[in-house]
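Take this structure first; my questions come after.
A single protein chain has been omitted; all remaining protein chains appear in their positions.
Now for chain A:
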Amino acid sequence: MGASTGKPRPIVVSGGGLAGNLAAISLANSLGQGFEIIQIMEPGAPPEDLVYGHAADPEIYNFLRRAGLGEPALILATGTSFSYGTEYRHWPGSGGWMQCHHAPFPTIAGIPLRHHITRAGLALEPFLISAQAARAGRFAHPPSDPDNDLSGAEYGYQFDPAEWTAQLDQLVAGSRVRRITSPIVEVAIEDGLVSAIQLENGQTVTADLFIDANGPSRRIIEAAGGRFRTERTIRAGLSVRETQQPGPPCLTIEADAAGWTSKAHLQTAERMIRVGADDAGAEAPSAVSIALGELSEAWVGNCVAIGHAASVIEPLTPAPMIMLRRDIERLLELVPASAGMTVERREFNRRFLEDVEHIRIFHDALFLSVSAPEEPYWQAAAASTENAKLQRKISQFGNRGILTSYDLEPFNEEDWTIAHMGLGRRPEHYDRQIDGLAAAESDQALARMKQSIRQLVSKMPPHNVYLNRFKQYLRRQNHA
């Protein structure tokens, strides 16, 4: 093992959309001069990719910052707004709830919040600062002081993927990534490995490792032998409406008999996605048919698929963006040290499939309470919710409010608690741990908590006011 002195090893990223740009800049930032990063792009703007949806979870903050795209740039240069989560309305089997992001819930006398709430027969939402603020349309950055209730209010973003792609485009252009703009003519395979990519401009690009970020065309990974499994298909269309000022700091998803409509409240636009059954006919002019599913292996030979080339997830939660982030993180952790990549490939695929499964069970959980659906969309969505891990989560929570978790799940215990309770699941029994604490004592603590959250929310500024002030502040900083 010596210092790397030889010629830089090339890594090719194919694709110029959100996935391609994020992968290219992340690789260039993380890997040293021992690697050359080459990005191959089709000419012209990448096509609109509505399957990323418009929701990003709180963990995207650090990920984008490491890529060089900080919050100030997102807020000043794009229409990105803040998001405490997603409000589900008229959801079958439940009515509705606020699926908010939240830091680990507080405990009372060392016992988790949910047990107190279960014993008292109360709803969860009044105790969640981010849910209350979202409903009131108010926002403020969480303080670092952990004793302040607002510190629990984690937030993500409402965003337009095309705008983020454009920002990243500038970053990549100013980086050491070597870009080639020319359509792919042929992917050459030798001994099961991608040996070269032929471009229309006559260039032949060779590399040790190829990243397929070409979206559903899967141009390279399919040539390498990757196989996509379609779980079901949906029909989705995008519409955009200009607005004067942003709406609440959360997305809304409204269900109806034929499907659902999500609405994201960006700084000067509302972006809506309509999703229904595939055979329901186009409802928006731009509606397209989308195959949901994933590759049986995302890393085949020397080719790694990321983003929609690897998995296509219904944009019902921040999951599509979570998956893209995880695809890239997994790749960075496992950039192969040598040409034989068996070990890295196996670990990558294991974790890829776990991420896919863990996201799927969270989505499936949303459809479990849809009883006897007759409409085609709901029928299809509720059809395949059999999963041992999901069954365990539901039965453990339903019995005694126990949260079963698995390794490195993308949705954490707070997400699951909020979803369970939002969907109307209540533990049959409360946890015996709590018997040691008098009900009156825990009721008092709950009342205090609720009151302090109510007061805090009333002092927070409306989302639009906060955004404007924050932008003014950032501009002053930029000048200074």
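We take it that a residue touches a chain if its C-beta (ideal position, glycine included) is under 8 Å from a C-beta of that chain, and two chains touch if they have at least 3 such contacts; residues count from 1.
The rule is short, and it goes like this: contacts and distances are computed from a predicted model.
Chosen from "Ion-translocating oxidoreductase complex subunit C", "Nickel import system ATP-binding protein NikD", "Tryptophan halogenase family protein" or "ATP synthase epsilon chain", the protein name that UniProt gives for the omitted chain reads "Tryptophan halogenase family protein". Touch with the chain that is not drawn comes from one residue among A:Arg135, A:Arg426 or A:Lys471, which is A:Arg426.
When the omitted chain is restored, the residue from A:Arg227, A:Arg346, A:Arg448 or A:Arg475 that touches it is A:Arg346.
Note that of A:Gly34, A:Pro47 or A:Pro104, the residue touching the chain absent from this view is A:Gly34.
The chain omitted from view is touched by exactly one of A:Leu238, A:Val335, A:Leu353 or A:Leu474, namely A:Val335. Residues 1-4, 30-35, 118, 120-121, 332-338, 342-344, 346-347, 350, 392, 395-396, 399-400, 402, 404-405, 407-408, 426, 428-433, 435-436 are the ones on chain A that touch the missing chain.
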